[in-house]
Every structure is written in C-alpha cells, then in structure tokens.
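All protein chains of the complex are present and in place, except for one that has been dropped.
Note that the chains are named A and B in the order they appear, and that numbering of residues resets to 1 at the start of each chain.
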Amino acid sequence: MANLIAILAGVLCLFMGVVVISAKNPMHAVIALVANFVGLGVLFLLLHAEFLAVIEVIVYAGAVMVLFLFVVALLMAGTRAPQESRGKNLPGQVPLALAVTGVFAALVVFALAVRTVLVAPPPSTTDFGSITNFGRALFTTYLLPFELTALVLLAAVIGVVFLARER
Amino acid sequence: MNLPLIVPPQVAFSLISPDLALLVTSVVILAVALFLAPEQGIRWLAWLAAAGILVAAGSDVILLLGSQLPATTFSGSLVMDPLAEVLDLVILAAALLAVLLAANRPEASPDYLALTLWSAIGMMVLVSAHDLIVLFLAVEVLSLPLYILCAFRPDRPTSLEAAVKYFLLGAFSSGFLLYGLALLFGVSGGTNLTQVAAALATVGSASLFGHGAIGTALIAEVGIGLVVVGLGFKLAAVPFHQWVPDVYEGAPTSVVTFMSVGTKVAAFGVLARLVDTVFVGSAVDWQGLLSALAVATILAGAVLAIPQQNFKRLLGYSGILNAGYLVAVLVVGSQAATAAGVYFLVTYALMNLGAFAVISAVSGGEMEGVMIRRYRGLFYQQPWTAVAMAVFLLSLASIPPLAGFFGKLFILQALISGHQLVLALTVVAGTAITLIVYGRPLLAMFSPPDPDSPPLPKMPMAVATAIGCLAVAVVAVGLVPGAIVGLVHGVSQIGPLSGISGR
Partner (left out) sequence: MALTVGIDIGKALLVIIFLQAAFGYLTLIERKLLGRFQLRPGPNRAGPFGLLQPLADGVKLLFKEEIIPAGVDRFVFLIAPMLSLLGALMAFAVIPFGSPVHIFGRLVPLQIAGPSLSLLYVFAVASLGVYGIVLGGWSSQNKYGLLGGLRSSAQIISYELAMGLSVIGVLLAAGSADLNQIVSAQTREWFVFPQIVGFIVYFICAIAETNRAPFDLPEAEQELVAGYHTEYTGMKFAMFFMAEYINMITVSALATTLFLGGWHGPAILPSYLWFLIKVAIFLFVFVWLRATLPRLRYDRLMAFGWKVLLPVALLNAIGTAAWVALVHP
C-alpha cells in the first residue's frame, strides 16, 4: 500500500515536473508546480517526515506559489494569447537536456538495480520527523545552518527593498 | 505538557569573533541609517564599516597568533584553522577596499555597506565550512548580496543586466551544487565532511564488481562532479565563466573589486578543504576532472583576454585565467600544494585589488573611463597612479622581482613535485600569453596623451593611500618572498586534524 502510494506520488511529481518546463502557458506551469509540491509532500509523509511534509505544503504550495501566480497573473493581464509570450529554445537545448536527463535516469536505474547502493541507513525510529525531533535537530546539530538562513533572508529582504525603492 | 528541553550546543564565540564583528557592524549601520537623512552621513557610515572590518581582521590575527587553532565549533560544522584565517584576512582586505572605493560614489548607501559585509561573512563561513549544509548556505549568503550589489547603479542598464545575468547563472549553479551535495549526502548518510570522507574512503575499496560498490562509486563521482561544477561557477572556471565579462563590465567597479577577489578566495578555500578532507582519501577520479577544468580555464582565459578593449573585461578574463592556476594547483592534492595556492592567492589579491582600485579612481564611475584607450598618457597626467598600475600589471604578468612572480613560481614548483607536467606546461603557456594581454594597457599608459581627453577625476585620499599600500606590498612581497612564506606554511595544516573529533 505504502509502496503503491509512493509510486503514484513519484509519478505525479515527475509528470508535473515535466509539465512545469514544457507548458506553453506560464499559469499552467505554476499549477503543475503546485501539484508537484503536493506530491513531494506525500513522499515526505511516507518517509515519516510529517512535520516537513506539512510545512512544505504550507510554505511552498500555500504561500510561495500563490505569489508566483500573482506575478504571472499580473504580467499576463491584457495579453490575448498567452501562448505567444513563450521564448524560443536555444539551439540544441532539447537534445542536450534529454541527454543529461538520460544520464541521470540511467544512474538512478543503475542505483536501483544494484540495490545496496545507498550506504545511508534508513531512520531508526518513525518519530524522527516529529516536531520535537525536528526542533531538536534544528537547534543543536544544525544550529549554524539555521542562523545562516536568517542571514540569507535578511539579505534578500534588504535587497528587495533596495531594488523596489522608488527613485 | 512536558515539553522536552533542547540544550543548544556550546558555541565558542571567540572562534567566530571576526564574523560576529562584521555582523554587529552591519546591523548597527542599518539601524543608524534609519535616523540619518538619506544623503547624509554615508561617509561616516563607510568609516564605521571600515572600522568593523578592521576589528574583524584584528580578531582574525589574534586567532592566528594564539594557540586556539585549529578548532571546530557548532557541532563540528565549522572549522577554524590557519587556512581559513589567512583566507579570511584576504577576504576582509577585499571588503575594506570595496567600502573605501564606494565611499564617495553614487552606489554608496547603508544597504551597500551592509550587503558587502554580509557577503564577506558568507565567504568567511564558506572557507571554514565543514558540513554540506553549511557549505551550501554559505555559498548563498555569499552570492545573494552580490547579485543585489551588481545592480547598485540602477541608472545604468548595464548594471541591471549584470545583476540579472549573475543572478540567473548563479541560481542555476546553485542547483548543480545542491544536487551534488545531495548525492554526496545520499552516499554517506551524513552531512558532516568527516562522515562524507569516511563514506567515500570505503567506496572504492570494495572490489570492482563487488556488490553495490560500483553504483556507490558512480554516484559519488557524479556528486563530486556536480559540486565542482557548482563551485566552478563561483570560481569562474571555463566552461562556467560566461557571466564573468558582462558582470565585470556592468557592475559598479567597487563591487567587482570585492567580488573578483572575495569569491575566488572563498571558492578556492572550500575546494581546497574538500580536496584535502574528502577527495584525496576517496577512490573517485577527481584529479582528471580538475585537470581538464584547469587546462581549459587557463588557455581560454588567456586567449580570450587578448582582444579586450574594456579594462574591466580584460581583468575579468585575467581572473578566469588565475582561477585556472588555482584549480591546477589543487590537482596535486598535497598540503604543500594548497599552501602554494594560498600564497598565489594572497599575491593575486594584492595586485588585483590594486588594479581595480586604480580603474575605479581613473574612471570616476563613468562607463567610458574603463576603456583602455582612456589610459593613454596616464603617466603624464598622474605619474604615481601610472607607476602603481604598472607595478600591478607587471606583477600580474609575473615579471620577476614582483609578488606575482613568486606566486607563479611556487605553483610551478608544487605542480612539478606533484608530477603534473602537463599542467605545469599549461601554466607556463598561460603566463607567456598574458605578457601580450597586460602589455597593451602598459604601453598605453606610457605613450603620449590624447590632447582632447577630459581631465582625470581627483582621487580621494583614502583610495590613494590604499593604492599606495597595495603597490608597496606587491614590491615588498616580491623582494622578500620569505615574509609570508612562513605564514603560509602554517596554513598547510588543514583540519579538523587528527586529535580533534567531530565535536
């Protein structure tokens, strides 16, 4: 059952990922990305990372992507045929992308075939993704990344205020 | 109801005092700026930023001279060793110069100062990073302010173009880096470099057709490759260099000054640490990868620099070329080679910062001022500026009595003792080509001036002092190369050394 759900969610993620980059209408691309995030959330849930799954949906699917929709909706407002707003591909872009994708797909298939490939042990307990353990990891082992993230966000805020300032 | 108590780890604040000094300064600047009229007090704030940088440098020196190093903090995710501290000093020097150059330019503002300081913090954390997540976030802390800083002349379309190009390619490279780090984490099951190194050391030891060994080795190889690609963007190695000329041309000169040295130092530092702690012990073929990167970077950088008419673009390609030397020396993988790389980096920083400072002063913030033809007859208008620039350019071209020559010499020495003859020959070839590259502006400066060229802007005292100090340093380091050799030898211990566990 869990495997079936994992496969379905994985297929959803992959399919929606392809739609994101191939959709002609940017709005459809954004919707596909939201679906992709929801699928990812399901995968996190199956891995017992409940808190991460919920936060991922709230923050990315629920807030960040709405802002994407905003930008797309405002930029496209008044354009009759959104299909024409699409840029051209670079020469050789599609074959190159397919080749790189092929290499990575082959790698994944190979890794699955060899089976024992991943050294990383699975989490020992099923509650490792609970709020408590998540918080504990965040404020002990990963305290420095936590602080650095604050700096990244601060820089982003100051930067946006600077760039958007009226002159 | 009983909420579990989380005890945060012990943090050795003395070890991160340089970073804290910059952080406090930046916050104070932003807070003070709230109470200042928009156009007032910028100079005052710039001096404050400079003071903060000097305090950080001072605590860096105290750490270097003290007996605390090497040590780790933040649960082993940050390592402070002589390598990191020396590179931190170079980063701080670049930040100081950026602040001084910007002080009376249109781009100067409290935001500019704070973003520069934050970027410097990112660089300093990056050279100390001992954890994959810290590594990635440090790259972001370093890059994000730089993207914005590139756009600090919104009156110029080229500045915005530079910012957008840098941002898009930078975000793209972050993707590569993150994917690579994720694969390394997948192989090793831990984010600390100690764990990654331990996992990669066992990867190759299984027999070629052993169960699972190939798959893991392959994934590790791809992971390392992607990490090198991601850092290659920051280092400006060919073929990930396309952003360099446009960004160098469009961004404010003070930003380029900081970026050209700072990002290179940071990217070299983290690559050196990865090579030393992770790559060397693994059976993955990382040397071939880096060698190819080095050869392509040196040759492309040198050849593409020849036809440039814009001084900033020329120095951009020169930066690519020098990134190639740095990658080449990493291939050797010994600590002596890393020390040679650090020595080279210190000398490169001195002459590159000097050259950009002169460009900034001569151009006075105008687009036209950075063309090489503008330098015709500089010697007859501002003789001392021309002499200083000549020193920097000759040093970049590795002319013997100057600092650049010894940097190159140590690199060649390291390459030859590491039996990397092809790379050594490439370095020599690259150096030969650069004689043409740097010769052109040199000749222009000492040829008679154009009668109808506009007068040069007056140089601020602080900038003149900085240029003078840098020129003297280039000459002095060249005359007494031993002066910093001792310092650099201490650097060759990269750690977390045996005796310090992951804590």
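By definition in this document, contacts are C-beta pairs under 8 Å (C-beta built on N, C-alpha and C of every residue); 3 or more make two chains touch, one makes a residue touch a chain.
Predicted model, so just to flag it, every value in this text is computed and none were measured.
Only one residue in the set A:13, A:31 or A:158 touches the chain that does not appear here, and it is A:31.
Interface note for the absent chain: among A:51, A:110 or A:128, the touching residue is A:51. On the side of chain A, touch with the chain left out of the figure occurs at residues 25, 27-28, 31, 34, 38, 41, 50-51, 54-55, 57-58, 61-63, 66-67, 69-70, 73-74, 77, 130-131.
Everything that follows uses one rule, which is that only the chains that are shown with their structure count from here on.
Mean C-alpha positions place chain A and chain B at a centre distance of 31 Å. The touching residues of chain B, counted against chain A in their complex, run 4, 6-9, 11, 23, 30, 74-75, 77-78, 109, 111, 114-115, 118, 121-122, 125, 131, 133-134, 137-138, 140-141, 144-145, 147-148, 151-152, 154, 185-190, 199, 202, 211-212, 214-216, 218-219, 222.
Of all residues in chain A, only 107, 110-111, 113-121, 132, 135-136, 139-145, 148-149, 151-152, 154-156, 158-159, 161-163, 167 touch chain B in the complex they form.
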